[in-house]
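To start, the structure itself, in structure tokens.
Shown here: the complex without one of its protein chains, the others still in place.
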Amino acid sequence: MTVFKTFLKVLNKLKFVVIMYTVILLVFGVFNMQAGDSTSEFTASRPDILIVNGDKGSVLTENLVRYMEDNCESIDVKNDEEAVDDALFYRDADYVIYIPENYGKNVLDGQNPRIEVKSTQSAGASFAEMLLSRYIKIQNIYADEMRDEDEIINKINLSLESNVKAELTSQLDSGGLSRATLYYNFASYSLLAGAIYVICLILSSFNEEKIKKRITVSSMNYKKHNSILMLSNGVFAVSLWLFYVLLSFIFIGKVMFSFQGLIYIINSFLFAICALTIAFFIGSLVNNKNAVNGIVNVFALGSSFLCGAFVPIEWLPQSIVNAAHVLPAYWYIQNNELTKTIEVFDFNTLKPILVNMGVLVLFCAAFILFSNICARRKRKIA
Amino acid sequence: MDNKYVIEVKGLTKEYNNLRAVDNLSFEVKKGEILGLLGPNGSGKSTTINCILSLLKFSSGSIKIFGEEMSPDAYDIKRNIGVIFQEVAVFEELTVYENIDYFCGLYIKDKATRKKCIDDAIKLAGLGEFKKFYPKQLSGGLLRRLNIACGIAHKPSLIFLDEPTVAVDPQSRNNILDGIKKLRDEGATICYTTHYMEEAELLCDRIIILDKGKIIAQGSADELKELASIEEKVTVEINNLKPEIIEAVKSAENVDTADYIGNTLVITYKKGQNNFGALIDFMSREGVVYNKIFSERPTLNDVFLELTGKELRD
Partner (left out) sequence: MFLHNFKYTFKIIFRNKMLVFWTFAFPIVLGTLFKMAFSNIESSEKLNLIDIAVVDNQSFKDNEILKEAFDTLGDEKDSERIFDIVYVSEDKAEELLESEDISGYLLMDGDEPKIVVKQNGINETIFQYVTEEIIQTGNTVNTLAEEEIAAEVAAGNFSPDYKNIYLSALERVQDNEVSLKDVSNKNLSYTMIEFYTLIAMTCLYGGIIGMCAVNNNLPNMGDKGKRTAVTPVSKGKVLISSLLAGYIIQLIGLSILFVYTIFVLKVDYGDNLALIIVLALAGSLAGLSLGIAVAALIKSNENTKTGVLIGITMFCCFLSGMMGITMKYIVDKNMPFLGKINPAAMITDGFYSLYYYDTYDRYFVNVAALLVFSLVMLLLSVRGLRRQKYDSI
């Protein structure tokens, strides 16, 4: 108990770091929840567009606007050019359409007024441009032909009527699941950075030469002392994990109560244990607190960037993804991504997930082995 | 300028949230002397020094150094002061030589003069072989010596040493004490705090004993010993001493206390003459066989403990 109490006291000194990484996760979670689709853009089916309408009041223009808004997500920004430019740069909007003054009237007069656009050149932007071009083409044809505004609108709408049936085979709540995946992917950073940093610092406090000597000469069995220390660290890592899981229920809600939710939870538990063993390993290698700080930051950020915690993994270059196989976070994130797409739970669909979990367990074993080897080496030298 | 006193402290009082660390303290340090500030931990020695150096605010009192009021920007005064703090304050990133050069450079601009000063300081502290070492590579004693070298390299005429020998092995301690004497011989005035009595006895011309922020005694080592109520201490090693004999010793003339612990009898005497001879006569009369007997004058340590009491500090 004494060891555990001391552990808690040292932990209390480090609470700032834990709070920081948690706040980062929290902020991420909150924004992710509020922003809804826009952060999980890579699954969005419709492009985000922004229409700056300089021809308010024209029925013909209204029809164009309505058509674009029906087929795209229309976003809302402050009414100034800078806000529009920002929206485009940060991909809040894929495509911006500036409708000039008197556009409707000029079309009716048989002109082909120029429309200015801004585009991110993304797939969404290309699609928005397809929609716009197509509408204008049809509009031009009918505007050539007839003069009556209502009739033109009628004809245009008739021509654009959808007549292709679409069938969706997947029944998943893809929005909720992508959010959960994003959250848990990001949590890998907080777990790694928070757990490793704190545990390494605690270990280095206990391992400091003078303190180590004192512990060695105390009446407590060295091995027992060590195992209690490890256990305390385990309790810390598990509490951190539990806390992050609780947060996920708050942020993500009902998806977490499904079978997929269970997989996210089990998967993150394995990863937390893995983070713990990595922390032991690093702790057994380095004692210098400043060095720990550097290593943790490089390792946690590196693994998060390379394995897709910050950047969706399908956007990473293949060579990086291949290299990332050596990092535990890769297998953890792979599982989150797989969970997102699973519909039927049977052995076949669960198999890859179980395999990835197995790899995580192997990583844990390997790190425990490595840290034991290192610790033994060190004791012999000392 | 009155050249007689290098430091004049009058009515110095320093309070930390209702705790009086220094209480209406007044004393002077004469030119060319080594003054010892003695006292148990927490008696206000370091606080007094920090006040003299204008690092700490104090509630009341005045401090003059070289006859002038001390203040944080009294640079002319500071130029002639050297301070060795209790803690080793050196840069981990600089070598022994560079550390001394850095601190010395804050006093002496001219490079050639500085180089000479640094070499002298290195010689004084016996750091010649370690010039290129980093502090991390030095032992505790060597670090202390570096600490001192950093403080005195600029050849100050007034030196404060705040417990410079804490946790130092006897060899280094001798080196340090010799060095301090040498500085005095070269004309420096030294203000030295310690709680090692032997050091103070060996080194100081004058000693001030502080307790709870007040001066409780001052004078030379011999003068202080006079203050002790005991005059002589006799230790006798005897096996199986009978209780009635102890009683007889206790009631003898001039005897203050007589304690028989293990096989050692310790007798202390108040003033008086020929106490030792009387004891030996008494014992041969009674036929007491003793292994060893010796008499000693009370040490400063005895005086110190008598004056400050024996309860634990801190």
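Letters A and B name the chains as they come in the text, with residue numbers starting at 1 for each one.
Just so we're on the same page, a contact is a pair of C-beta atoms (placed from the backbone, for glycine too) under 8 Å apart; a residue touches a chain by one contact, two chains touch by 3 or more.
The shown structure was predicted, so the numbers you read here are calculated from the model rather than taken from an experiment.
Listed residues A:11, A:68 or A:88: the one in touch with the omitted chain is A:88. Looking at B:72, B:262 or B:287, the residue that reaches the missing chain in the full complex is B:72. Residues of chain A in contact with the chain left out of this view: 16-17, 20, 23-24, 27-28, 31, 35, 38-39, 43-47, 71, 77, 82-83, 85-92, 96, 98, 112-124, 126-127, 129-134, 136-138, 140-141, 144-145, 155, 159-170, 172, 174, 186, 189, 289-291, 293-294, 297-298, 301-302, 304-306, 310-311, 314-317, 320. Counting over the whole complex, chain B has residues 16, 50, 53-57, 72-73, 75-79, 81, 83, 85, 87-94, 98, 102-103, 105-107, 109, 150-151 touching the chain that is not drawn.
In the analysis below, only the chains that are shown with their structure count from here on.
Here the CA centre of chain A is 66 Å from the CA centre of chain B.
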